[in-house]
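Every protein chain but one is kept in place in this view of the complex.
Then we have chain A:
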Amino acid sequence: MLEVAKLDAFYGQSHILRGIDFQVAAGESVALLGRNGAGKSTFLKALLNGGPQARGRISFLGQHLTREQLHQRARLGMALVPEDRRIFPKLTVEENIEIGGRAAPTGATPHSINDVVAMLPMCGPLLKRLGFQLSGGQQQMVAIARGIVSRPRLLMLDEPAEGLAPVIVDELADAINRLRQTEGLSLIVTEQNIDFARETTDRLYLLDVGEVVFSGSWPEFDARPDLVDRYLAL
């Protein structure tokens, strides 16, 4: 459903991504691992046309993406849960989730708030709270709720486990796996946390300094312990 071929991305003069080939099949969940600065967030933003200048082929649901702007790509069914969550601080949780429904394609109805709460029960008690009154874990759940309310086809989670307590990380993994099943979502999960990525994805790409240095299944990855040392260890 997502096919990326020879993607290069730039911020001004800086050449961030080089020749990325990347695929996600319908219903599949794929991890993108790499250190800070490897280009994981830039990759997601390049898919969305949300900042970096991108060159290469991106096709989504059979459609070649060329000049579509960020909001138009969102409406095609690409939802991003950004690294810093970016919950709207002065809106309530309910309003934050509701506004995510703006990404629903024309003619499609977004999920109701009740549906979203049924999928992500942690959001239930928070609905009336303002965005800036949330803990990190709560922000993450609300950001995911805001991402899925429009019934996207592809959900992109940018380092979702970052900065969260281990208990919350487990809950998050459960929530993401439940969503995959109920919603039939495709997922891209960028992570530095290998365990979390393993729990929520089927296979992985490894990114280093803007290039894909490994792609394969988790068993294949485990058979190459040198990869962790070379590309993920701090």
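As a convention for this text, contacts are C-beta pairs under 8 Å (C-beta built on N, C-alpha and C of every residue); 3 or more make two chains touch, one makes a residue touch a chain; residues count from 1.
Definition applied: contacts and distances are computed from a predicted model.
Trainee: Select, from "Branched-chain amino acid ABC transporter permease", "NADH-quinone oxidoreductase subunit D", "Protein DltD" or "Electron transfer flavoprotein subunit beta", the UniProt-recorded name of the complex's unshown chain.
Mentor: So the chain that does not appear here would be "Branched-chain amino acid ABC transporter permease", according to UniProt.
Trainee: Out of A:Asp8, A:Asp21, A:Glu95 or A:Asp115, point to the residue that touches the absent chain in the complete complex.
Mentor: Selected residue, touching the omitted chain: A:Glu95.
Trainee: Taking the entire complex into account, which one of A:Ser14, A:Gln69 or A:Thr182 touches the absent chain?
Mentor: The single option touching the absent chain is A:Gln69.
Trainee: Can you say which of A:Gly50, A:Gly137 or A:Gly210 touches the chain missing from this structure?
Mentor: Reading the full complex, the residue touching the unseen chain is A:Gly50.
Trainee: Contacts of chain A with the missing chain: which residues?
Mentor: 48, 50-51, 69-71, 74-75, 80, 82, 86, 88-91, 95, 98-100, 102-104, 146, 150
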